[in-house]
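Every protein chain of the complex appears in place save one, which is left out.
Showing chain A:
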Amino acid sequence: MADDTLRQTPEVIEAVRRLPADTYNQRAFRIKRALDLSLKHRILPTEQWTKFEEDVRYLKPYLEEVEREMKEKADWNAR
């Protein structure tokens, strides 16, 4: 999914830390599977590709919350 490939900025790292356990485990599995395929120079068979409906931005709400909190801190510190 798209959110699996986000660049590890401090906001992303914090948002990933806040994921509920099941979402986090699924993400970890997909990343592990991708690394494994990458070292074997293989790709997934078509049936196992992520379907369009399943491709959700699961990290987006957490990421937005982290960014909002960091902005709030910055605003307070700028006063």
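We take it that a residue touches a chain if its C-beta (ideal position, glycine included) is under 8 Å from a C-beta of that chain, and two chains touch if they have at least 3 such contacts; residues count from 1.
By definition in this document, contacts and distances are computed from a predicted model.
Selecting from "WD repeat-containing protein 41", "Hemoglobin subunit beta-like protein", "Putative cytochrome b-c1 complex subunit 2, mitochondrial" or "Geranylgeranyl transferase type-2 subunit alpha", the unshown chain of this assembly corresponds to "Putative cytochrome b-c1 complex subunit 2, mitochondrial" (UniProt protein name). Along chain A, the points of touch with the absent chain fall at residues 17-18, 20, 69, 72-73, 75-76, 79.
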